[in-house]
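Apart from one protein chain that is not included, each protein chain of the complex appears where it belongs.
All chains are identified by letter, namely A, B, C and D, in their written order; residue positions are counted from 1 within each chain.
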Amino acid sequence: MSRIGVVVCHCGTNIAGVVDVERVAAEAAKLPNVVFAVTNKYTCSEPGQATMKAAIEEHQLDRLVICSCSPRMHEATFRRMLKDTRINPYMLEIANLREQCAWVHTDKEKATEKAIDLMRMAVAKVEQNKPLFTSTIPIHKKCLIIGGGIAGIQAALDVADAGYQVTIVEREPSIGGHMVMLDKTFPTLDCSACISTPKMVDVGQHPNITLMTSSEVVNVGGYVGSFEVTIKQKARYVDHTKCTGCGLCETKCPTKVPSEFNQGYNKRTAIYKPFAQAVPAKPVIDPDSCKMLKEGKCGVCAKVCPLGCIDFKDTAKEYTETYGAIIVATGYDLIPWQDLYGEYGGGRYADVITGLQFERLVNASGPTEGHILRPSDGTEPKDVVIIKCVGSRDPHKGKSYCSRACCMYSAKHAHQILEKLPGANVYIFYMDVRTPGKGYEEFYDRTRADGAVYIRGRVSKIYKENGKLVCKGEDTLLGKPVSVQADMVVLATAMVPAVGVEKLTTMLGIATDPDKWVQEAHPKLRPVETQTGGIFLAGTCQGPKDIPDTVAQASAAAVKVCGLFSKDEMETSPMISGVDQQKCCGCGFCVNCCPYKAISLVEIDAREGARRVKKTVASVNSGLCQGCGCCTAACRTGAIDLSGYTNAQILKEVDALCL
Amino acid sequence: MEECLNARSGAELANSIAARAGVKLHECYQCGKCTAGCPMAHAMDLMPRQLVRYMQLGRMEEILGSKSVWLCASCHTCVERCPHSIDIPSLMELSRQAAKARGRVGVKTVDMFSGIFMQNVKMFGKSHEALMEGVYNVTTGRFMQDMENVPHMLKNKMVGIEPHTTNNPEEIKALIERALEMGGEDA
Amino acid sequence: MKRCYYFPGCSMAATGKGYQQSIDAVARKIGLELVAIPDWNCCGATAAHTMNERMALALPARNLARAEQDGGGMEIAVACAACYSRMQYARQAVLSSPEKRAEIEAIIDMPCSGSNPVISFLELFSRPELMEAVQAKLTKNLNGLKVACYYGCLTSRPSAIARPDDPENPMQMDRIVALTGAEPVAWDFKTECCGASHQVDAPKAAQPLIHRILTNAREHGADCIVTACPLCALNLDMRQSKIMETFGGDYALPVYQFTELLALCMGVHPRDFGLHTHFTPAVGLMRNALKKGGDQA
Amino acid sequence: MSVKADPNWEPKILAFCCNWCTYTGADLAGLNRMKYPANVRVVRLPCSSRVNPQFILRAFQKGCDGVMVCGCHPGDCHYATGNYFTRRRFMLMKRLLEYNGIDPQRFQARWISGSEAAKFRDTVTRVAGEIKALGPNTRFQEKWYEEGGEAQ
Partner (left out) sequence: MSDIQSALRETAKKLLTEGTVTCVIGWGETRFPDKTTPIFVKTPEDAEKLVWNAHCVCGLAKYMLDNRCPEGKLAICVRGCDSRAVNRIVEDKQYKREDLYLIGLPCEGKDAPICATCTHRNPVVYDVLLGGPVPEIEVSQEDRFQAVTALEGLTPAEQYDYWQKQFSKCIHCYACRNACPACNCTECYADQYRVGWQGKQIDKAENQVYGLTRAFHVGDRCIECGECERVCPMGLPIMSQTRKILKDINDLWGNYECGLTDSRPHILGEFDLSDRDDFM
């Protein structure tokens, strides 16, 4: 037999002014198992709480119904109050007599009837309540950052500066990402490498940061506070503990292959650092091109290395470690436009290049030392066409979204061409110019003042005639088909999620949108969190954005991590799903609809008559479950149920309304 | 006088044409890739992009009176490259039929040739290139068009005097008449 | 070895005569049996669809129905790009919904289920078994002859209907022609429109299209054009000299059908498929190329 | 309809509301002192996807005159995807109920966000009006034999 107490709050006149609270209390007293029913002027006040505590003791109550304001207001207050009484804090139900009754109705009779119904529903529900206990999970104060671009770098520095351990996993041999490839950044035109390389050095030297380059995450388990992560570091064939980065090996290596960093415009050696300011500033051997590793002969690097760092027998290593939080900062790649845009030559013309390739051509440390030269013949282009939205805003061939940064970097490219090549002409084909950012519109103005010709229209075809690349478009403002003869064409290609990000998101159990960008928990209010607790995101893995936005997001993610790490352990809500394994038939329908991938099918030992058998049933990971209850409605047997909102509780509530 | 955009008298026709072509007019953001790739745009008075624009605004008058709908070569370059796969050839075709139904013919020779072609098929069940060209030249009064090639063709027996036919040309004639009887879907 | 229905199209009896002869010759050589659809009719290209949608679907659908009646259940290969497109449209319309099918059947007054797939000659010849058969029969070589393969609109677009291997840069014909040792050039106007449908009724507007195509082929070093359609060929060939005059081009590019090149390299005498009847002189280039290439090993 | 042939009859309407959007919206309506008929009783749930379609049947059986399911707008679900499942479930359930003779107005689903207090008020007011016009629900109710069967 339960012993229920009901307290009906006047809330001054807020409730009592409309609802006959005494009648509600009197009705409550008539209900079975209700052993105590009173009204109270201000239940939430100190004296109000004291009265309740006394009554709980006096009447040996084991559950409590408070008819007051919205539970969203004081549920937490009353649960805290119950903490030091004989009643479990979850043996409490609140009937909302203020926001959803007294404040919205004027007819006192009807409002009182409704209040009685609400009270009865709460009493019916509380009767089904069971004591629940919060548990705590420890927080391992170590943060994993996946991706070593500017987002990962910024987040790592912020978290490490706050005093927590950080590991950066980067699949390339150096951190730096795309930003370090860029020449200048809009709209201020400061040198990209000059502002990003110092940060890279900071990362390399920070006592709290462990750098894992040439590495990838291969497995993730666990949940917020303690993710078990396995990281695989590819064989580098160079012992970085001994190597001083003298670079002698690179000068002697006989094998030359196109440099990825320079977009294939010049060569690197088989033992190489991707670029001069690489961090770590130590080379690795590319096994796909090294003669020694492929054919078993050469070994020049090993011979010249003064410290004997070269180890051709090096193998991949796996490390498993526990992290309390993860920041995903995997960045972007450019859409493979060659496969999609046959009308732009499909990659047949060397002088039709992407914006990123242009960045290397205009970069003083690039293959042309900053001289803008045509890749085909090394001459200076006179007429340059820039085509925007190649792959963006094109659901037919590419992506439907806007890639956000292109308008600005195209303006920057135009400016750079006009500055570096006097007498050159730049034509920019655009649909809309989008410049929402500080100083962006001004920069666009300046580019037009520099002489860039903006043509509103999309280019339909690029073909070669008389040695020129003819770009056929429409000037939609004139309403006429037009063509521009170009020496070089720069395509502002769409950003797409980094190659292989799907594998990672599946491993992490985080959602992606249809374009495979990582899905944030809420587009406005939780922009750097994912649906999974403890996993945050930063930068372009979430969607196209420019450097300022990326850095801001990275710092925001870092703050989230620091907030999590500021406590030693985390309390988890007990109002989560649980499985009655006796009832569960293992159909797995709940597994499909869980947004947190918190449910899995497991095999348990069971008895079937006299036999011991294996049985497959659902199991809820309490670290991942957020308590939405979607699974419960998918379960036909009612085997999976949500604590605090059980089937029985809700059905009793429904019944109570109608009696 | 500036154009007043409140009048959208052609909206109904435009929407019905768009619906039949399976086009969502609102999707077009006027990038002009259609015009840019259109082989006939240089001869058109209304760019393919503008056709969609006028339809968006519910103004069919300009379209029905245009040459463009008659000049479309149905090469489908526009729709193939359109970011939203807007089926402009169908819009062109249906607009042309709507124009024809209202007695408006932007390019008379095009209309004539189509008529002669179908007359030809109706008569023989198969088309007959030389005969068609001949009748066309007589009808339009352009007696010499393409005539320089005739001797070559005759010499090499690339044109016969006897038109080839199907077994029963009447059958094809009946077929065409049945199709025409059912009428266009547009009233 | 392989049998399929064959829809020649109206041009084949007239201006496309040479194409037809070369097809026959190649088919004989490689043992491909082309069964002409009994009592076929004009597919209505290129005028019908501009006038009336139902008529445009019914005309080719009748051919589909005829093939079905014949009962061979084989694919229908179409040699002309325009006919191919219309037949493909008709088939997809018949398959699209029972209502559409009923409507078409009512017009053509015979059942039509669209059961026989429609394929273009390019698709047919680029199948591995046909490629092998062709390869086996080639005796001569066009070593290094630079050819520009011209596909035109209708074998490439709309891609949902025409189902090309790539709508902007198709390669089927390039691969077939490469068997002869000729060297297909990478050029820009493979699928650009030649304006065939308006060459008669709006020649002023349509002629520049031919000029551009031929100019680009020359720009990319082609010695000749290769097509897979009687209409495309006629257009580029017949009107070439006049257009060259009007626009001041300096190309003189013979136009061949891809089957003509195959026939030639299989040792068929050029007179048997009327190589001498082309408008732009076409025999000389081939003679020189064959001399240079010689017999295939 | 003997039992409920009361001129002062007021319909009882049960609304299942998700905690994060509609319940918040309903609270906001209170904070703004908006007024709406007193017919609706809200059952607070974490998410609209917690609503088992069987609850609806139970509510009708036990005497509710109308039932509503309210949640966040698609895309705004606190739990990311819950309401998409809600949508599918009740798209089917609503059709099944109507097929079995439940008037469409008696079961309604709505997306109402935490800021849409006015929408909550308007929806509740309209639904209450509609159901009042329909009269008491006798369909699916238990104890029909005691009441002498259907009154119609």
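Operating definition for what follows: a residue touches a chain if its C-beta (ideal position, glycine included) is under 8 Å from a C-beta of that chain, and two chains touch if they have at least 3 such contacts.
All figures in this text were calculated on a predicted structure; none of them were measured in a lab.
The shown chains contacted by the absent chain are A, D, with contact judged over the whole complex.
The residue touching the chain not shown here, chosen from D:Lys12, D:Arg41, D:Arg89 or D:Arg121, is D:Arg89.
Interface note for the absent chain: among D:Ile13, D:Val51 or D:Ala109, the touching residue is D:Ala109.
Taking the complete complex into account, residues 514, 582-589, 592-593, 601, 608, 611, 613-616, 634, 636-639, 647-648, 651-652, 655 of subunit A touch the chain not shown.
Interface residues of subunit D with the unshown chain, by the touch rule above, are 53-54, 57-58, 61, 74-75, 81, 84-85, 87-104, 108-111, 139-145, 150, 152.
In the analysis below, only the chains that are shown with their structure count from here on.
Any chain touching subunit A that also touches subunit B appears here: C. With centres taken as mean Cα positions, subunit D sits 36 Å from subunit A.
Computed centre separation for the pair subunit C/subunit D is 65 angstrom, with centres defined by C-alpha atoms. Averaged Cα coordinates give subunit B a centre that lies 56 Å from the centre of subunit D. The set of subunit D residues touching two or more other chains is empty. Counting partner chains per residue, subunit C shows two or more touched chains at residues 167-168. Inter-chain contacts, as defined above, occur between A-B, A-C, A-D, B-C.
Interface residues of subunit A facing subunit C in the complex, by the touch rule stated above, are 341-343, 345-346, 348, 461-466.
On subunit B, the positions that touch subunit C within their shared complex are 39-40, 42-43, 71, 73-77, 79-80, 87, 89, 93, 96-97, 100, 107, 109-110, 112-115, 117-118, 121, 124-130, 132-133, 136, 145-146, 148-149, 152-153, 156-160, 164, 166-168, 171-172, 174-176, 178-180, 182, 184-185. Those residues of subunit A lying in contact with subunit D across their complex are 70-73, 96, 98-101, 103-107, 110-111, 113-114, 117-118, 121, 511, 519, 521-522, 531, 575, 593, 595-596, 626-630, 632-634, 642, 645, 647, 650-651, 653-655, 657-659.
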